[in-house]
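For this view, one protein chain was removed and the others were kept in their places.
Up next is chain A:
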Amino acid sequence: MNPQPPAASYQIHCRMTPEVAALERLCQVVRVRGFRIAKMAMENVGDSLDIALTLEGNRPIGMLQSQLEKLQTVVVVELKDQALSVVERFSAG
């Protein structure tokens, strides 16, 4: 099989209201829109959930950002400047 194109890595910071299933919603959108969570940290800050994510994927990150912004529980999504690095990944075989 051909190697997949290298996946870019991004850091995203997301603030959400701590409603039921807030994290599940976030993770689901990330997965469905074609990204993989490489690292995740979550913290309760006041009335919000602060989530720092490192994501990998081949699709435009802006597309994920606008989908995350549509979630009712999301207050803000910040994309740290640009793709941090390019992660080489090859499919099995």
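Quick notes
Definition applied: contacts are C-beta pairs under 8 Å (C-beta built on N, C-alpha and C of every residue); 3 or more make two chains touch, one makes a residue touch a chain; residues count from 1.
As a convention for this text, contacts and distances are computed from a predicted model.
Within the choices "Rieske (2Fe-2S) protein", "Cytochrome bo(3) ubiquinol oxidase subunit 1", "Acetolactate synthase" or "cysteine desulfurase", the name that UniProt assigns to the complex's undisplayed chain is "Acetolactate synthase".
Listed here are the chain A residues that touch the chain not shown: 19-21, 24-25, 28, 32, 60, 62-63, 66-67, 69-70, 72.
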